[in-house]
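Take a look at the structure set out below.
Missing here is one protein chain; the remaining ones are kept as they sit in the complex.
Chains here go by letter, A and B, matching the order in which they are written, and residues are numbered from 1 within each.
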Amino acid sequence: MTVSKPTRGWRRMALALGIAAPVAAFAPPALAEVSAESQYIFNTFSFLIHGVLVMFMAAGFAMLESGLVRKKNTAAICLKNIALYSLAGLMFYLIGYTIMYPGDGGWIVNGIFGNLDLFYDPSAAETALIAAGDKATPEQLKAVVDSGYSVPSDWFFQMVFVATAASIVSGTVAERIKIWPFLIFVVVLTAIIYPIQASWVWGGGWLDAMGFSDFAGSTLVHSTGGWAALAGAILLGSRKGKYTADGKVTPMPGANLPLATLGTFILWFGWFGFNGGSQLALGSAADAAAMSIVYVNTNVAAAAGVVIAMLVTQMRYGKIDLTMALNGAIGGLVAITAGPDVDAHWKAIVVGGIGGGLVVFAVPMFDKFRIDDVVGALSAHLVAGIWGTLAVGIFGGGSFFTQLIGAVAIGIFVFVASFIVWYILKATVGIRADEESEMNGLDIAEVGMEAYPEFGQAS
Amino acid sequence: MTVSKPTRGWRRMALALGIAAPVAAFAPPALAEVSAESQYIFNTFSFLIHGVLVMFMAAGFAMLESGLVRKKNTAAICLKNIALYSLAGLMFYLIGYTIMYPGDGGWIVNGIFGNLDLFYDPSAAETALIAAGDKATPEQLKAVVDSGYSVPSDWFFQMVFVATAASIVSGTVAERIKIWPFLIFVVVLTAIIYPIQASWVWGGGWLDAMGFSDFAGSTLVHSTGGWAALAGAILLGSRKGKYTADGKVTPMPGANLPLATLGTFILWFGWFGFNGGSQLALGSAADAAAMSIVYVNTNVAAAAGVVIAMLVTQMRYGKIDLTMALNGAIGGLVAITAGPDVDAHWKAIVVGGIGGGLVVFAVPMFDKFRIDDVVGALSAHLVAGIWGTLAVGIFGGGSFFTQLIGAVAIGIFVFVASFIVWYILKATVGIRADEESEMNGLDIAEVGMEAYPEFGQAS
Partner (left out) sequence: MTVSKPTRGWRRMALALGIAAPVAAFAPPALAEVSAESQYIFNTFSFLIHGVLVMFMAAGFAMLESGLVRKKNTAAICLKNIALYSLAGLMFYLIGYTIMYPGDGGWIVNGIFGNLDLFYDPSAAETALIAAGDKATPEQLKAVVDSGYSVPSDWFFQMVFVATAASIVSGTVAERIKIWPFLIFVVVLTAIIYPIQASWVWGGGWLDAMGFSDFAGSTLVHSTGGWAALAGAILLGSRKGKYTADGKVTPMPGANLPLATLGTFILWFGWFGFNGGSQLALGSAADAAAMSIVYVNTNVAAAAGVVIAMLVTQMRYGKIDLTMALNGAIGGLVAITAGPDVDAHWKAIVVGGIGGGLVVFAVPMFDKFRIDDVVGALSAHLVAGIWGTLAVGIFGGGSFFTQLIGAVAIGIFVFVASFIVWYILKATVGIRADEESEMNGLDIAEVGMEAYPEFGQAS
């Protein structure tokens, strides 16, 4: 392959016109043109790099939520975000992963519940191969390579998805929840609730057997986070003064919109890992091509979400609204997440555009029901997640009815289980900060420091 | 390859001293040591990962500009940035890509204009291979692998470049342009103006045939963005009060310099994708080595841009200037972008250092001409972009004269085309916010929300 000062034009045109030789002498291809060990490396590296992109979404949520809460609750939301990401990883290590992936030897009850082999660790085959070093035998290598990818790379990739689900919750219940009870909920969500429902699909459980399809988690991650948040928001109640007795909604605008914008861009950036990595393999041309299609669909869906959200707000309210545009991007991303492998990009644009548009209608709807969602996460993750899941039954290869069953079943399970946990927490340690703490802000009350101590208040 | 607790020192020294075996038994190498399918995967993955890095530059521009505008125009610039990135992607999907890459079957007029097959989609060969799954035939695989990389991965990589060009414009015309007219300009820029000039080089058009060389787009992306911004700035006029009647320049410092710093770091981070990915291939040792050289040159050029900008400002003004240092980094990055494959790193340092130094002289120059460039984008992208393009004729393999022709031809085309579009917009919908909106800030007038509603104004 020519590398000495190629121009983009030259190489592309030469290939297209048949002037240049193809990139390599191409013997009659076998379907194993890529060696098994190379496949293993490609697949593993895809998990790692895409997993790192998803990990960075934790920063995206932290910034989005920091920007959308009020000044006095900013340090608290920062703390919740780094704490929840940490706890999610530890809980998924301790118990979540083995519940989610029971394998064939685990304690598995009709595909409903996984196993309880605590303390996930790398596979014995991998540690043996690594320990053997130069003296590794072909059998040791084969034992590793046969699995198709490194087990810890998969753990890492799945772990960041659990963390994402937990991140969704923190935004909705912000500005009034006590930190420790919130974190206890995160522990239960990431150790038990998320893994159980995820095992039904990605762990090979009953929904997977039915043909329910959720490529990267519109339902399993985003709606799950949304249902857990909804249960919390209902039991927690709205912020003081948010809804007046005469039915008005008091705007409580976010304190730092550039940070919210940054957070949205980080989420968008990380979503290429979320959806692209969910191809789960990179070891063949077919996988690489499919992954590329996923990337493009992810991008155009988000773009359409922004544009439709902007147009709808302009038409409905006579102004563009920055936070709606940001949530439009997220709505578009969430919507395409169930089926980013759709075969024509215009379909992704339709799915994402509707996802973004739904956000604009869902935000006032939740306000109407007096469900106080500080950052709009219910609209962007729960509503758009349901839509995206159903959309696979319209535009993708799935059955609409099966998609509906999956969305409903997981919704009921997660909502009920979360409601019970929130309820117990409310009845025991309490979940809501006292009125004085809420007035003065959680930063002083719970974190003991202000986020912006030197910046004066607007008069 | 030993992996059990290697130290960096051990492996490196062992290889250098010939104690250790090379990484694998090395049979007499054929030039196709990497299978065609592996090459396809490497090339595709390079496009995807590097494309994601470039995508994140949209966040970099958003933060840089958020930091450099005044408080009252911050939400508006955030909105413009996420909207322009979205529109660029959709326009490039609808029409831009097929104009830019006419291929051999398109409507192509003497290499001047591409084709008009609207609605770009994955190749038929790729969708067939993916649909075939396990039943794929060798012929189906070959049809895909022969292209060298996945078509959507290339689309993705090219799309983020168009978005970058549009991002450059928003900074220059900030703080006084109305949002919708600005976005209409972005539509035309990304759907038509950018693709036409890019097709002249990267699409295999007349400038490519002449030997004009622009590795990653000093001219095609950065100067193009700059020329479009210059046309807009001229027709738009300067901000109220920026230039006084007696020839003074009123400083209007940016509101949030840590965000501007973050934005610059994000741009630098993303630039490794911009330049590194523009190697366009990773499927051979030669490509990997060439890509590595590109990375190093990119970094040292930016570093030199910072240092020279700092030294020049210290000498000229007796103080270091943070925004000059930041723009120095960008100037260095833009300058090396035309030829980051230069064969000795000191040349990259010279090119980047001059790029950074030019910024310090160009900023007051534009002010002298009363061209009001809010963030210094004309200096960092247009001026440094021209310099970098010419530098290929000095330090790289290109002809200085051909480089000059390319820079001038594209400059004239983009400036004139942009001027016409801006002029039509000005004459019809108007491009400038009314005086009251400008005084109160575009955030209230156009976005209906403040970026920092709880933060008091400095007295």
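Criterion: a contact is a pair of C-beta atoms (placed from the backbone, for glycine too) under 8 Å apart; a residue touches a chain by one contact, two chains touch by 3 or more.
Bear in mind the structure is a predicted one, so any value in this text is a computation, not a measurement.
Asks: Using the touch definition from the top, which of B:156, B:272 or B:422 touches the missing chain?
Replies: Among B:156, B:272 or B:422, only B:272 touches the chain that is not shown.
Asks: Using the document's definition of touch, tell me which of A:175, A:372 or A:446 contacts the absent chain.
Replies: A:446
Asks: Pick from A:96, A:171, A:205 or A:411: which residue touches the chain that isn't shown?
Replies: Within the whole complex, the residue contacting the unshown chain is A:205.
Asks: Across the whole complex, list the residues on chain B that are touched by the chain not included here.
Replies: Output for chain B: 1, 3, 5-13, 15-17, 22-26, 28-31, 33-35, 38, 42, 46, 49, 53, 70-71, 130-134, 253-258, 261-262, 264-266, 268-269, 272-273, 276, 282-293, 295-296, 299-300, 302-304, 306-307, 310, 317, 319-323, 325-326, 329, 343-346, 349, 452, 455-459.
Asks: What does the interface between chain A and the hidden chain look like in terms of residue numbers?
Replies: 1-4, 31-32, 34-41, 43-45, 47-49, 51-52, 55-56, 58-59, 62-63, 66-67, 74-75, 78-79, 81-83, 85-87, 89-90, 93, 101, 103-104, 119-122, 126-127, 129-131, 133, 136, 138, 141-142, 144-148, 150-153, 155-156, 159, 179, 201-205, 208, 213-214, 256, 259, 262, 278-281, 283-284, 286-287, 290, 341, 396-397, 446-457
By our rule, only the chains that are shown with their structure count from here on.
Asks: Would you mind pulling out the distance in Å between where the CA atoms of chain A average out and where those of chain B do?
Replies: Centre separation, chain A to chain B: 28 Å.
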